[in-house]
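Excluded from the complex is one protein chain; the other protein chains are retained at their positions.
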Amino acid sequence: MTRTTTTTRTTPAIGAAMTRIEGPDKVRGSATYAYEYPLDAVAYCCAVGSTIAHGRVRSTSADAIRQIPGVLEVLSHANAPRLAISDGSELAVLQSDRVAYRRQIVAAVVAESFEIATEAAGALEIEYDVEPFAVELKSDDPDLYRPDKVNPGFPTDTEAGDVDGALRSAAHVVDHTYRTPAYHNNPMEPHASIAVWEGDDLTVFDSNQGASPVRARLAELFGLPTGSVRVVSEHVGGGFGAKGLPRPVVVLAAMAARVVDRPVKIAVTREQMFAFVGYRTPTIQRVQLGADAGGRITAIAHDVIEQTSTIEEFAEQTAVATRMMYAGASRRTTHRLRRLDVPTPGWMRAPGECPGMFALESAVDELAIATRLDPIELRLRNDPPTDPETGAPFTSRNLEACLREGARLFGWSQRHAEPRARRDGRWLVGTGVAASTYPARARASKATAWARPDGSFDVELCAADIGTGARTALTQIAADALGAEPRRVRLGLGDTNFSEAPLAGGSMGTSSWGWAVTRACEGLRARLAAANGSVPVAGLAVEVDTKDEIERRAQRPAHAFGAQFAEVRVDEDTGEIRVARLLGVFAAGRIVNPMTARSQLIGGMTMGISMALLEASLLDREYGDYLNHDLAQYEIATCADVPMVEAHWIDERDDFVNPMGAKGVGEIGIVGTAAAIANATYNATGVRVRDLPIRLEKLIG
Amino acid sequence: MRRFEYLRPLDRARAVDLAANPEVKLLGGGTNLIDLMKIGVETPEILVDTTRLGLDEIESRVDGSLRIGASVRNTDVASDRRVRARFPVLSAAVLAGASGQLRNMATVGGNLLQRTRCAYFQDVTKACNKRKPGSGCPAQTGANRELAILGGSEHCIATHPSDMAVALRALDASVLVETEKGAQTIPLADFYRLPGDRPDIETNLPYGALIVAIDVPAPVDGARSSYMKVRDRASFGFALASVAGVLRVADGRVAHVALALGGVAPLPWRARIAEAHLMGAPADPDHFHAAIDAELQAAQPRPENAFKVTLARRMVVRVLTELVGRGEVGVAPS
Partner (left out) sequence: MTRISLTVNGEPRAVDIDSRVTVLDLLREHFGLTGAKKGCDRGQCGACTVLRDGRRVNSCLVLAVSADGSEIVSVEGLAGDSDLHPLQQSFLDHDAYQCGYCTPGQLCSAVGALAELAAGSPSVVTGEGSAPTLEPEEIRERMSGNLCRCAAYVNIVAAVYEAGRSA
């Protein structure tokens, strides 16, 4: 027995700019990602996508392909192992002959090498029965329907007051339709899995945002007890929502490994990243704002049209932020979907808020122009004291502070309200602002804290660090809860051998996992105190589950807020547009690690630059797939596009949202960014772009 | 990728020998060919690596021209002090293309022969007359924002992706090739073909030809040159439009002009009509406008790329105006 002491340190770890724990591994190239686990006798799998958008697979040339030396097996619906589900999910891989969209997985080759697998996959011939398809989202489509709810469980429509009447009697009205194209998440690490069977036990090395949900789903699909499946996801090369749920490749890897009775690895190609791993739906959004002579909003309507697939329904909550952003006696939000012969859309960084706030915050800018008010002043006049939906007070709402502090830091007072008023040689220069918001929520999680006889601690839960800095932030949270130096705490995550935890998503990671870590560490500290600090050789552990605590707590509207300021330069001749400066101020509760939090915020804002100026997945109307399926044709911002991005935050601690007082910073950076840039573009050029991306042809006519 | 045999000859004679085989593809830096092999667009039986043939020198010649070996890497062309001093448009064009890594790999011979980045050409599951003659051209009514406004046909509107070749076209460069029958010089003006009804045939290279070098003739005395490229991303992107301009002004009038456009045509487009308008004309924006308008009379924009007409016009005027503004010898900036 040894004694472990926990004392209250004077300097909390939370709030310190601690370098990422796994940083040295990442810069040395020794951090191991899913595809990189060395395994003997591993076979390579390559997925084959459909070349039709709708129909059935009639036959394949699998027999001929099996003759290629080095090919181990060709899988199709004809011979793939049966899963617990046969349809209704993107995960029903090779369970039927049905083709629901172009590039859907219809076959797979397993071979001795990557080169042989890709060669054989390319040579596989597939015959189809072709059926007509519809892939284009149109606002007047008679087949639009009203989903029962929108992601993850919001009411589809809301209505209060008399919107049409209020618009008729408003002194100022803005009524425009805004469009965002489809976007593909494109984390730098494509989805990858290695599956290894030992008897009926399955181990999967997988790139995901939540190993626990992947395990649960694999167990269900393969009819295994959860305990027979282990998922390891120690390092994950980004996700941005695309890895939030298990994707077909992890199922395919497990299936293929079963069939060839060897470990099998598979990585999604970049081209396939545009096919079956999710994307953000395109949106068509009509926003109507009515205001009185003093610029007070009297009516808000936000009507959204978006798409889903014929396989499963995903309804992005695009208008949901409009429900709480601004006051107005009359309000309406609606969402309508069209089932198309396309892949199922899904989560992408700030689903709902990201496209929705582009439309709303562009419309607010247009209202500022109509009312001749400064766009900051207009927002301040309409900053509601309580949640417009419920009348309940916000846990904290510091939008005003963000706008004011941002205006000061950015130098907003120097702005000319009139468009085309500033120039620098051939460049037209303009500035714009937009508000940001994102909900502050938490999911239940488990966590285990161990005291070791040597005075160190292990804190373990199946959280995910997809680049967010979760490993580091949770270490800091644990250290404070234990009253220990961070270097005495080892944080284990990304392995289902640890306590079950929710996925990384919805800016809920720190909140959900941190909550459980805090409780586990508090519990351990109490146990240690009760035991007078004595720790048995095997260690002393406390596991907690925050389910009850989270379910019991009172519900109140809780959101992070922010204000983003953009300066754009537009070449008057060519229409070339560059974001010279982007500055955001956020109210996101307590910042656990200013170094990693700043990185997340500027990362989100930079992705917002990409969204504003570059990104668009182009639909191929003739063939039915996304046409620009590589990183040369689907451009994302690169270094030269990003001269100056600054993120700041105001001092805020919201003790209602969780024990750490932190709201989460993963998504809010991308919310409102594109609107700030579009608003700045208008200020520079006098041209209002309502359909993203803002490309030069829209500015030179 | 399909299986292939890899051969790496160490002398030109052997390489020329090997090249006379329809199953052979010649490999330079690989930045385009290896990529096309990965996506199944190119499926050679034999790959002949031409990077170790000693064609990696840049040579100054007595007539003032520069001979750039076919295997010289793009970085080395752009960094060469002779190129920078005497052919700044060439250095600028090369540096405007691709990324640092790719320029370290890509050879000048390969750069000339790179294939279009048209989305349909790069997708073997779709029709493309260039890749599969007679299969159709979905770009005509499909995604054509990036594609040609000049020189296209109903069979193909792909653009040539090279920046370097645009500058070389304005510099009246020639391509030196060797075949089993001997050496041959092909002016760049005759090197590329318009698609017509055979978009699969892109050049007039003789059968089995090995590109040995590019000759860039001595610069015109007193002329200045520059390259302008417009793209969506600020770097690492193909041109929506680009302009290579060479201009000499004497007594306020155009004494020499060469204009080549990139990103708007199936080949680096020499604006001969505009040049004819400009020769001897006053070197001012009005005349520049009139000249490029005459050139662009022939433009056949598609729904998504009509903006390129405006863009190319404005770019040409800017390039020429800025060249005038550099204060040529004996010429006052207007």
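We just call them A and B in the order they show up, numbering each chain from 1.
The definition used in the following text is that a contact is a pair of C-beta atoms (placed from the backbone, for glycine too) under 8 Å apart; a residue touches a chain by one contact, two chains touch by 3 or more.
Since the model is a prediction, treat every value here as computed from it, not as a measurement.
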| item | value |
| --- | --- |
| Residue among B:R14, B:R84, B:R193 or B:R253 that touches the chain left out of view | B:R84 |
| Hidden-chain contact residue, picked from the options A:E22, A:D97 or A:E522 | A:E22 |
| Of A:G49, A:P190 or A:G328, the residue in touch with the unshown chain | A:P190 |
| Touch residues of chain B, complete complex, unshown partner | 1, 3-6, 8, 27, 29-31, 34-35, 38-39, 47, 49, 51, 75, 78-79, 84-85, 88, 91-92, 95-96, 98-102, 104-105, 226, 233-236 |
| Chain A, residues in touch with the chain not shown (by the definition above) | 19-20, 22-33, 35-36, 38, 113-115, 119, 186-190, 235-238, 240, 267, 269-270, 466-469, 595-596, 598-600, 602-607, 610, 630-632, 636-645 |
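Here is the rule we use: only the chains that are shown with their structure count from here on.
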| item | value |
| --- | --- |
| Footprint of chain B on chain A - complex, ascending | 51, 115, 118-119, 122, 271, 573-576, 578, 613-614, 618, 620-623, 627-630, 632-633, 635, 637-641, 695-697, 700-701 |
| Contacting residues of chain B [partner chain A, same complex] | 1-3, 38-40, 117, 119, 122-123, 125-126, 138, 141-143, 145, 230, 232-238, 240, 306-307, 310-311, 314-315, 317-318 |
